[in-house]
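Take a look at this one; I'll ask things after.
Yeah, one chain of the complex is gone here, protein chain that is, but the others are all in their spots.
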Amino acid sequence: MALTLNGEQQLLRDSARNFVSTHAPVSHLRSLRDRNDDRGYSPVLWEQMVELGWAGIAIPESYGGAGLGLLELGLVMEECGRTLAPTPLLSTVLLAGNAVLEAGSEAQKSALLPAVCEGNKVMALAFEERSRFAPYQVACKAEARGTGFRLSGRKTFVLDGHIADTLVVTARTQGEVGDRDGISLFLVDPKQAGVKIERTTTLDSRNAAQCSFEAVDVPGDALLGELHQGADVLDRVLDRATVCLSAEMLGLVSQTYDVTLDYLKTRVQFDARIGSFQALQHRAVDMFCELELCKSLVLEALTAADEGRDDATMLASAVKARLTDASRWITRQAVQLHGGIGMTDEHDIGLYLKRGAATEQTLGDSAYHLDRFASLRGF
Amino acid sequence: MALTLNGEQQLLRDSARNFVSTHAPVSHLRSLRDRNDDRGYSPVLWEQMVELGWAGIAIPESYGGAGLGLLELGLVMEECGRTLAPTPLLSTVLLAGNAVLEAGSEAQKSALLPAVCEGNKVMALAFEERSRFAPYQVACKAEARGTGFRLSGRKTFVLDGHIADTLVVTARTQGEVGDRDGISLFLVDPKQAGVKIERTTTLDSRNAAQCSFEAVDVPGDALLGELHQGADVLDRVLDRATVCLSAEMLGLVSQTYDVTLDYLKTRVQFDARIGSFQALQHRAVDMFCELELCKSLVLEALTAADEGRDDATMLASAVKARLTDASRWITRQAVQLHGGIGMTDEHDIGLYLKRGAATEQTLGDSAYHLDRFASLRGF
Amino acid sequence: MGELESFRNEVRDWLKASVPESLYGRPLTMMAREEPEAADLQADRKRYLERMVERGYTAPTWPKQYGGGGLTPPQAKVLQEELGRLRVPPALMGMGLTMIGPTLLVHGNDEQKEKYLPKIVTGEHRWCQGFSEPNAGSDLASLRTSAKLDDSGERYVINGQKIWTSGAQYSNWIFMLVRTDETTKHQGITFILLPMDTPGIEVKPIRLISGNSPFCEVFFTDVVADVKDVVGGVNQGWTVAKTLLNFERSGMGGGGPQRRPGATTGGGLVALAKEAVGERDGRIADTRTRDRLASLQLDELAYSLTLKRSAQTRKAGGAPGPEISMFKLYQSELGQRRDELAMALRGTDGLAVDENEVGPARAWLSAKATTIYGGSSEIQRNIIAKRVLKLPIN
Partner (left out) sequence: MGELESFRNEVRDWLKASVPESLYGRPLTMMAREEPEAADLQADRKRYLERMVERGYTAPTWPKQYGGGGLTPPQAKVLQEELGRLRVPPALMGMGLTMIGPTLLVHGNDEQKEKYLPKIVTGEHRWCQGFSEPNAGSDLASLRTSAKLDDSGERYVINGQKIWTSGAQYSNWIFMLVRTDETTKHQGITFILLPMDTPGIEVKPIRLISGNSPFCEVFFTDVVADVKDVVGGVNQGWTVAKTLLNFERSGMGGGGPQRRPGATTGGGLVALAKEAVGERDGRIADTRTRDRLASLQLDELAYSLTLKRSAQTRKAGGAPGPEISMFKLYQSELGQRRDELAMALRGTDGLAVDENEVGPARAWLSAKATTIYGGSSEIQRNIIAKRVLKLPIN
């Protein structure tokens, strides 16, 4: 239960930090945005990340990965958060990829995971149907039809859905909307007839798609994991993704804080550096303390997930609730403390505000996770 | 809908302020406390207040009162709040007295209200049975017995209950605990057999009693208002008392703020008056703004009650929720800003903290009233 | 019937006869993105403006001699209420009416009032504000844009840069603060007026995080201004500016909840909340959301009552005092809370942005400026601490 990094982990983090600050600084996101890049990330850069092994960090060696833990992947995500570097790590590796890893047959895993590790496949998990995170609210139906299934329904906020080579789709095979039981997972080829995918641009200059499935027939071996038992897979996958997204948020919030602290130390008004004003000092101190708490929670949640501990789920909700509130508070404060310059598109701080706002809503907001935290603690 | 005082109202307020600051400054409460005064207020002083007409301010002239409004009574309460002057205004006039005024027969009103106006009678409203405000949670029973009723049950937090000459007791004559219907009000002589009253001292050096009624027989004319319809009376009485208690809280919080602002202007540390430190300045500003909002709400709620407006109930909950939160925040801040000296019994600020804490819980806390406010606004 | 009531009837009749019906129920278009309007609608707007100008109703309380309506404040309120009843937009808006006009009435000389006020009233002069500079934001008085008297003694030559000049690209006049004495801070500032088409002025819009560009940078290179256009005296500009800033804040805080394009209004939030988390017994199903909304509504209620109380207490006709800072502070922070709540309730749906519309996400972003411009919340707190609470200065 160490809350410190070992030498190798420190090395990995330093190399990730070095890579993103050199090859994917904030100006990289900015240029993708300004040219309305359709993918939302740079394939060239992604290839380099893949070469550094990032896609397969937490995937077993037998499928071409490095077989390391979520902690290591989390460190990389944190560094990507620092420069807002867009990657398909969340969509392809943490959501859809992990679903395959958790639930897939040997054949499915062999077919998909090595391609993920090699960066040859973008995947997306289509599981949300509402604007507020509610993974069991699945109305999308899959009816048995011969040896296969026929899918009908709609999904929303499918991250990187518009460029996915393979979709993992949750559909109801039994029970009522809202039931935990009766959800199943399917592999769907987005190019298949009846699949309609519409890209939306989110305010953080990333993509989330609206998908609709109209009588889409898939073969029996498109079923991922056990019939009706998809929620078990979903829970594990979402918990792990939530923890890593929180790590990314930690990077984002840390950088926001660093930039703001620096501004307080340099901006002069009233013949003084504004960081000498006590009201601003105390606010900076409160942000500093909050970040220290966030760091501890992120490390603990990543470690608990790697160790398969009983409290891993509780910690996943704890960390997402915390980072969401920290992001809301610190990114808003950062804009305020930057004053007018922080309102300009030219300054980076607004991009942190926007990405912060998007991650706050992604995979459940703080109200959702605080409630789940309470529930897992027995109240 | 004026939110300013007219000349007479200003005069009344000034005279009340003058009276309490001369005759009932904080040292008065302190001396009552230090000698463990059983009544919790000074009968001599109360007599003088009665002479000033305070007991009957809002009682019609036909029963010996001045026939003025709740606004006038609220102004007096506010000034009493400023010096923490203990009076039986809340128990005798606003709770039990108003119940008689609202619901009593001519005979009941004539028997009781003139005595209240003359200061010859202390009354108490025994209506709470739980530690959290819930006026319909009445388990105490009154069964018809001959031409009268037999009361059995327990009441808690009966303000001034241990010295009351007459109790107004809520009892269930129909329905289940929690029902709004089926509550009736009764006049009970506390000296009657079966009535047991136990004084508790509250942390603000006032009194609230635990009362129990064991097969207490009361005659038919002890019924106050219509059978089963007591909740209507209770609602009106509690709303009006809540607004006036909020006015008292405004006085308390205003004085807390004034004393603290003064301390900030005089206490020297680090070779500067501490009120020159920006972090403390901004906190003082936020308290100032909050108090301005509180003042507006108190005036509006008192006026609405006097005008019998439709939004009077909504405003009663609005004002109590607001003043409770303001009291919690400002009295705690005041102690913190006073530093060590604020922790000593010798300094008055601790007495404001304690009275604040008591009023925060009295007649419903902010959670209760915020929820009721939302409900009355249609959500 | 009281005088005010007969005035109301008169106004009502006149408005009915004068306002083209096509404008009834039209939302404000100021601040929203410019979109081409049908030619007949444009003509109706023009006609409406002309009629309002004729009666002095674009500046209802200004003296008639300057083209105002000469109305008393209660009469002006009646006019506003009657316009509100028809839900027609104001015929004319802008800093001329809300900021420089009222300031000239206080500090301008007769010549200036006669020259400028009538052109504000008609909309001929559209004003912008040259106050902030890149290194003079919260600390406005540290401004550096210099004005040097030339040899004739009749002209200033201005050099420097202004920033956050709202609507500079649409304005033909600017009121600005310039430094006329380098050896002192507040006492070396002068308030001056000049036309935007003066040679040497360059305007550059600033793109904001919301994607809009309501503000500009304005560059001054050897720009010549007339000494007659100094308001309130040389080196007396700070006094004039303080008056003007209070009018500005009073516009930001005094008007009750302001409608901003894309922002969710109070009632809209309740509907949004019921939709987002569901209803139970007609109430928002989730206590947490209900509490957040209730606490916002309670703040809004307390705030609007305080505005009303302040208006009743303030002496008639006076320029607003430092307590106006409280309203600016409170209104901007309330608005941001409302937008944050609206964003939270929309969940992931609220994250979508569309290049062509002002959705809630853009409104949320735009509102972040409200606690910064016109004196940041921190500056407002400093002002209240010093001028209202009289707390000591370090």
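First chain written, first letter: the chains are A, B and C, and each begins at residue 1.
To be clear about the criterion, a contact is a pair of C-beta atoms (placed from the backbone, for glycine too) under 8 Å apart; a residue touches a chain by one contact, two chains touch by 3 or more.
These numbers come from a predicted model, not from an experiment.
S.K.: For the chain that was dropped from the view, give me its touching partners among the shown chains.
M.R.: Computed over the complete complex, the missing chain touches A, B, C.
S.K.: Of the residues A:141, A:180, A:228 or A:295, which one touches the chain left out of the display?
M.R.: A:295
S.K.: Which of B:41, B:133, B:213 or B:288 sits in contact with the chain that's absent?
M.R.: Only one of B:41, B:133, B:213 or B:288 touches the chain omitted from view, namely B:133.
S.K.: On subunit A, what residues meet the omitted chain?
M.R.: 2-4, 261, 264-265, 272-273, 275-278, 281-282, 284-286, 288-289, 292-297, 299-300, 318, 321-322, 367, 370-371, 373-375, 377-379
S.K.: What residue numbers in subunit C mark contact with the hidden partner chain?
M.R.: Residues touching the hidden chain, for subunit C, are 286-288, 291, 394.
S.K.: Over the whole complex, note the residues of subunit B touching the chain we left out.
M.R.: 128, 130-133, 156-157, 200-204, 208, 268-271, 274, 277, 279-280, 328, 332, 335-336, 339-340, 342-346, 350, 353-354, 357-358, 361-362, 365, 367, 371
Criterion: only the chains that are shown with their structure count from here on.
S.K.: Computing the C-alpha centre of each chain, which chain sits at the greatest distance from subunit A?
M.R.: B
S.K.: Determine the centre-to-centre distance between subunit A and subunit B, using the mean Cα coordinates as centres, and give it in whole Å.
M.R.: The computed centroid separation for subunit A versus subunit B comes out at 53 Å.
S.K.: Rounded to a whole Å, what is the gap between the Cα centroids of subunit B and subunit C?
M.R.: Once rounded, the distance between the two centres reads 44 Å.
S.K.: Specify, in ascending order, the residues of subunit B that touch 2 or more different other chains.
M.R.: 277-278, 281-282
S.K.: Identify all positions of subunit C at which a residue touches two or more other chains, and write them in rising order.
M.R.: Each of 378, 381 in subunit C touches at least two other chains.
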